[in-house]
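Complex shown without one protein chain; remaining protein chains in place.
Our next item is chain A:
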């Protein structure tokens, strides 16, 4: 089992980073929060050109037929750059729920998809902007009307996130492929790792810039230790996220493959463990980078706030840490919850 990124994955990460770093993503996220969505849609089209939305879509539908680990690379970049919109829903969950032309449209970047999966995901993210709004109950997928009432928006601590209740009526689309929820959990974990890495980077840069008592604050051990603790927690979370991607990939092995696919319990265990660890790392990164930045980090004008609020929102999205700890416990006990 290899966890290190392949040269191709590193090249893909570098291409994403180059595109997103030059796209003023903080500015795009602020516009998106005020529902001026054209810059965000442009960013999504650029990401479509790189193949982000088609990674997990089969090749005959215009996708790349890639592995969950490739999607982790893309979603970590989205988290690092605070790309707004239903990135997890479109990139990794929609391929579990859609097929045919609808999925081909997602891969081509023509449709932005979002989904509600009660009870784990009670509301659909950015359903007012998305082109395809879905609802998953058990195994049955329903496409609900996408003309949601903007007034029905439920506030999120992350201003860029528009959360909407989804009606129960719609057009039934048939059965979902297995593990749609676990794919979403993996996606949001990768996003959290990316956000944590960004805040650690911002805090480190600030600590080398800001001078106090004649030297950069980063030269004081108290500050160094804070940042080192975040690094350790982040590097402990990353293998769990990569490992969960590997577990999910083995579940996709076609029947008759030499290696048996991982059982459902292992998939739940590994994706939930990844979410718990990624959330812990991101929340520590948020608290620490706020402390290192001092008062400036609290201001709405400083970009740090975009990530502080995003990780707080993502911590609860796709299941809270407590819910995921419960899932891990149930999985390791062999399905007998306690």
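Basically, a residue touches a chain if its C-beta (ideal position, glycine included) is under 8 Å from a C-beta of that chain, and two chains touch if they have at least 3 such contacts; residues count from 1.
Quick note on the criterion: contacts and distances are computed from a predicted model.
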Response to the item:
Taking the list "SoxAX cytochrome complex subunit A", "Anti-sigma factor antagonist", "Electron transfer flavoprotein subunit beta" or "Dihydroorotase", the UniProt entry for the undisplayed chain gives the protein name "Electron transfer flavoprotein subunit beta"
Worksheet entry | Identified contact with the non-displayed chain, of A:11, A:101, A:205 or A:235 | A:11
Worksheet item: Pick from A:19, A:117, A:186 or A:285: which residue touches the chain that isn't shown?
Response: A:19
Item to complete: State which residues belonging to chain A touch the missing partner chain.
Response: 7-8, 11-12, 15-16, 18-19, 49-52, 54-55, 64, 66, 70
